[in-house]
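Handing you this structure, nothing more for now.
All protein chains of the complex are present and in place, except for one that has been dropped.
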């Protein structure tokens, strides 16, 4: 199984990616699609700026995907992460995990997101509607805890 | 929040249902979409027959959705379950859970599926390519165990 | 009282539903099952393993010791296999 890993500025289409993964096959029993979206933080956010480390972002997502494939019997795995300026309501990240049964698909998608949050080299900064550029978003302690539950 | 519950014979469109849930809003940070698909069981299955208990199916899915809404801070919840004859590769069930953060969306979708499997009144029977009608699919002990982890 | 059956319970009994006059002394779902089993081999077959067959009263899951007084519709069916 080859995981699809993409880092891009353009929006992604979850339906199209799911079709690419499942079209013409009947061995997949479960697909979990996780979409992470840009929130407007109660109306104060104009956009989210996402910086990334080109080269390492792809490499790290590929390593995380390989760990998921070792751990669960997956039939498909797609990870797409955007960078650049993202507007409220738009998707930031898409994870698709396909398997014969639901447990593997749910767990693999959840694992991917937990690991991605703490290990994939992306950084967020808020641009506010009043024209100011907010601080870099701080990492959450609970994200580290979420990643550690898979250890 | 009003959950969307539908029991239908027609295929569903996960992308359209996601758009209906998230269009025009920027408070959703995470959407988990679970799709359960009909497998061909190594090529021997021609179709899956799904019988349901009209009235109770809607009522039970509504009760399960209400429990999920009590338990997690959800911003959207959709459950669509098909009945009738379903071909390999087609979707059987769709669960969408939206929240501000990923944990609630993942857990609510997983809870919905575990409860739905053991409590929603649907029964599957296999129709085989050789023309015979297989036995009714037996319930799995692991589905009961999966549902019990939320108790 | 209306009884409805699904999946192999329906097939074994040979009908999807029926209206029955339940005699006195039948208080619980388990009592009802025991009485149904006196009505013929098709019911004996459907309920041969009473622990396996599930019941619902008016669209709500119930246990065998649940009272049936006031019920409009009682359903019997195998463990569910949707999803």
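Residue numbering begins at 1 within each chain, and the chains themselves are lettered A, B and C in the order written.
Operating definition for what follows: a contact is a pair of C-beta atoms (placed from the backbone, for glycine too) under 8 Å apart; a residue touches a chain by one contact, two chains touch by 3 or more.
Quantities reported herein were computed from a predicted structural model and do not represent experimental measurements.
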As a test of the contact rule: which chains in view would the missing one touch? A
Among the options A:12, A:72, A:106 or A:122, which residue touches the chain absent from this view? A:122
By the document's definition of touch, the residue of A:6, A:25 or A:52 touching the omitted chain is A:52
Touch list for chain A against the chain that is not drawn: 36, 50-53, 55-56, 59-60, 81, 92-93, 113, 116-125, 136-139
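Definition applied: only the chains that are shown with their structure count from here on.
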Interchain centroid distance [CA atoms averaged], chain A/chain B, Å: 23
Chain centre separation in whole Å, for chain C relative to chain A (CA means): 48
With chain centres defined as C-alpha means, what is the inter-centre distance between chain B and chain C in Å? 26
Would you please write down the residue numbers of chain B that are in contact with two or more other chains? 36, 113
Can you list the chain C residues in contact with two or more other chains? 83
